[in-house]
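Written below as structure tokens is the structure these notes are about.
So, chain A:
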Amino acid sequence: MKGIVFTELLDLVEEKFGLGMVDTIIENSELESGGVYTAVGTYSFAEMLSLLKSLSAATGISIDDLLEVYAEHFFSVVEVSYPGFLAQYNDPIEMLASIENHIHVEVRKIYPDAELPTFDIEEKTDKSLTMLYTSSRAMYSFGRGLMNKTFEHFNSSATIIMEKLKEDGTEVRFIITKND
Partner candidate 1 sequence: MTRVKTMKVLLIEDDLIEVMKLKRSISKLDMDVTLVEAKNGEEALDLLKDSQSLPDLIFLDLNMPKINGIEFLKILKSDDVLRYLPTVILTTSSNRKDVLECYKVGVAGYILKPLKYDEYLDKIQKTLLYWSVNELIKI
Partner candidate 2 sequence: MTKLSVEILERALKRERAARKQAERILEQKARELYTLTQELQFSNKELEHMVWEKTSELKGVFENIIDAFVVMDLSGKVLKMNDAAIDLLGYTIANEPINLIDIVHPDEKQGIIDAFKLLYVNGSVANYQVKVITKEGKTRLVDINASIIYDEKDKPVAAQGIVRDITEFKCLENQKEILLKKLEKSNDELQEYAHVVSHDLKSPLRSIYALVDWIKEDNEGQFNEETLHNFSLIDITLEKMEQLISDVLDYSSVTSENVSAAEVDLNIVFKDIYQILYLPDHIKLSCIKNLPSIKGNRSRLQQLFQNLISNAIRYCDKEEGLIDLDYKDQGEFYQFSIQDNGIGIAPEHHEKIFKIFQSLHQNKESTGVGLSIVKKIVESYQGEIWLESALGEGTTFYFTLKKEL
């Protein structure tokens, strides 16, 4: 997993809960890296899981909720780092529908070894989109957070319903309906 995902998480934790919380979750997790992260490095996903578990335990917030909040924070990283990328779109539905065929393709150009989830479009209209999320990481909530921010970015909002097709969350259907 890309280092930026770790550094941004820890920055967010520090911002919301203070440096003590950062220290706590690093100390409470079993981390191969010893909690040393740099945005340009690559680290095991297990460390992320471990950090999230510790954070959830220390704050009493569910992992799903944590991921969603983190995703909303992460979106702003994208906004700052790749403004031109977002400028290519003028509609949130269009942008989300292009995840698989466009966004991920571009991501792979920058990070050839990135491990990305798949988003298969099942149904699409001007106002709605149904996609099937598949990933062994089960980070669907992260996806949802990014989606929320996407709508916000285009000054819009949406109702997003998630249907877990598998108990462990490795397959989730997103039913996204744009609010009028």
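How were these candidates chosen? In short, all candidates are chains of the complex that A comes from, given by their letters.
Following the convention adopted for this analysis, a residue touches a chain if its C-beta (ideal position, glycine included) is under 8 Å from a C-beta of that chain, and two chains touch if they have at least 3 such contacts; residues count from 1.
Note that the coordinates shown come from a computational prediction; the quantities given were computed from them, not determined experimentally.
The candidate touching chain A in this complex, chosen from 1 or 2, is 2.
The part of chain A that touches candidate 2 in the complex is made up of residues 7, 19-20, 22-23, 26-27, 34-41.
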